[in-house]
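Removed from the display is one protein chain of the complex; every other protein chain stays in position.
And then chain A:
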Amino acid sequence: MIPTPNLDHLSPGDYEHVYEPAEDTFLLLDALEKDAEFLRNEIKPCICLEIGSGTGCVSTFLGKILGDGTALLICTDINPYASAITNKTGYHNSIQLDSITTNLVNGLLPRLYHSIDILCFNPPYVVTTSDDLYLSKSILEKAWAGGIDGREIIDKMLPLVDKLLSDKGVFYLLLINENKPNEVCEIMKNNYHLQSEVLLSRLAGREKQLILKFWRNTR
């Protein structure tokens, strides 16, 4: 049992700028823990990447799972405040995280082409209107507003996953039922030959959350 990262260094004021870990975050942690042996002994990652790291809870936890500090843990977030908090969370839990403030993975490709061994994304998945997504001035809203079917940002990420994943790479994606997870799996299979499974699912209130895991055919 790996403890949840310590977030005592964050103040209530911090949560005005960054999304506080909730059920969805914890489901992603549980999925990584479920796969801990596999990640440590089979993937043996060199470079990990988390998109939308928020408080940095997920990558810190991943660093704890991997244990030996031999992987580079890169975290991106569109919110500069989140990038700073991510690094702090790593530091307070003795995990080195390298934050970059950017939209999804802008600036990281093509240098990281087919280089990512473990990719994690807890996307903005909440079903909203497109206007909520694109006209909102609130940086916090960008952490959850997902547009039509909650899929608008997710769908931007899908083609990038194929560019980022190494041959042995795995991608963990959190979705809710409204995001049409079956359709996402079909897109990944038909367009990029990526295999998938539902690793975990759970009800959080009325929301059915699931963790999809994707990998290349070659593995």
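The rule we apply is simple: contacts are C-beta pairs under 8 Å (C-beta built on N, C-alpha and C of every residue); 3 or more make two chains touch, one makes a residue touch a chain; residues count from 1.
Convention: contacts and distances are computed from a predicted model.
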Chain not displayed: protein name in its UniProt record ("Mitochondrial inner membrane protease subunit 2", "Ubiquitin-like 1-activating enzyme E1A", "Glycosyl transferase family 28 C-terminal domain-containing protein" or "Trm112p-domain-containing protein"): "Trm112p-domain-containing protein"
Of A:Cys46, A:Ile65 or A:Leu160, the one touching the omitted chain in the full complex: A:Cys46
Contact partner of the left-out chain, one of A:Thr101, A:Asn177 or A:Gln195: A:Thr101
Contacts of chain A with the absent chain, listed as residue ranges: 46-47, 68-72, 78, 80, 83-84, 87, 96, 99-103, 106-112, 115
